[in-house]
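To start, I am sharing the structure in question, which I have written as structure tokens.
With one protein chain removed, the remaining protein chains of the complex are shown where they sit.
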Amino acid sequence: MGRIDARMAELGLELPPPWTPRGRFAPFRRDGRLVFLSGQICEWGGEVTLRGPVGEGRVAPEEARRAARICALNLLYCLRLACDGDLDRVGAVLRLGGFVNCVPGFPLSPFVVDGATDVFIDLFGEAGVHARTAVGVAGLPGDAAVEVDAIVSLKEG
Amino acid sequence: MGRIDARMAELGLELPPPWTPRGRFAPFRRDGRLVFLSGQICEWGGEVTLRGPVGEGRVAPEEARRAARICALNLLYCLRLACDGDLDRVGAVLRLGGFVNCVPGFPLSPFVVDGATDVFIDLFGEAGVHARTAVGVAGLPGDAAVEVDAIVSLKEG
Partner (left out) sequence: MGRIDARMAELGLELPPPWTPRGRFAPFRRDGRLVFLSGQICEWGGEVTLRGPVGEGRVAPEEARRAARICALNLLYCLRLACDGDLDRVGAVLRLGGFVNCVPGFPLSPFVVDGATDVFIDLFGEAGVHARTAVGVAGLPGDAAVEVDAIVSLKEG
């Protein structure tokens, strides 16, 4: 068992069951050491776990933050495929893009997307610290409350 | 005539006439083998071909999907410039970012953006398969219905 797999077990992080993408894209694409991960919504076993919009009078930011955590687990599932099953090959999580399906003017997208950020930092430590952009959007696939994508680099060799 | 140009003719794909960018940015920027392509809206000869918002009671998703195809042709025009006219130098389409100008809660951005994805996969085959993020947004340049950007890598040498 790899170091990161052991850390996942220690943190109680469970990867999702496989799911069918909602379009004709790939879960990831590698170019040398760079891995581009497709946007992942908060879904589990093909079911959207939380729908939008997030914000005043609708879905609470705390709930959406938990949904962002699910997006991160889906990203980890895809990242593992990109690493041929060995997450110890991850060198650095370079960037997350976070999208919150929200009411107009919702100001707390960073609070929500921290739910995904926490997973990467807790799991990879310093290697999981990333640049990030978090915005609120008008709609997401399947009306999901949150979507997150990522760019990751692998270790040499 | 290159292999990809021949394939374009076979598929009946026509590149757009040149157009004026709506801001002070470049159509692409290369760094080594990596090409960053600017977001392209559905415009042809300087005219927006379809305006938003997409979704219930407004523009139909099927129409927007055809508009996403136009975005892809505009991206191909710029990609060709980045390859000094030779699309056979494309190594891999790494990532598409798709933005749909939509009504709040529109759930079908992946269906719409597949209109662009199809062009890249039909044209480049396995090299055209990409990671992707598709979201719905509140507004796009010129009130266009769809905008798509891309990151592509070229072959060595």
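Per-chain residue numbering starts at 1, and chain names A and B are given in the order in which the chains are listed.
Throughout what follows, a residue touches a chain if its C-beta (ideal position, glycine included) is under 8 Å from a C-beta of that chain, and two chains touch if they have at least 3 such contacts.
It should be emphasised that the depicted structure is a prediction, and the values quoted were computed from it without experimental measurement.
Touching the chain that is not shown, out of A:M8, A:I41, A:C71 or A:C102: A:C102 (per the contact rule at the top). Listed for subunit A, the residues touching the missing chain in the whole complex are 33-34, 55, 91-96, 100, 102-111, 113-114, 117-118, 121, 129-138, 151, 153.
In the full complex, subunit B touches the omitted chain through residues 21-29, 31, 34, 36-39, 52-53, 97, 99, 101, 104, 137-143, 147, 149.
FYI, only the chains that are shown with their structure count from here on.
Fitting subunit A to subunit B on Cα positions gives a rotation angle of 120°, stated in steps of 5.
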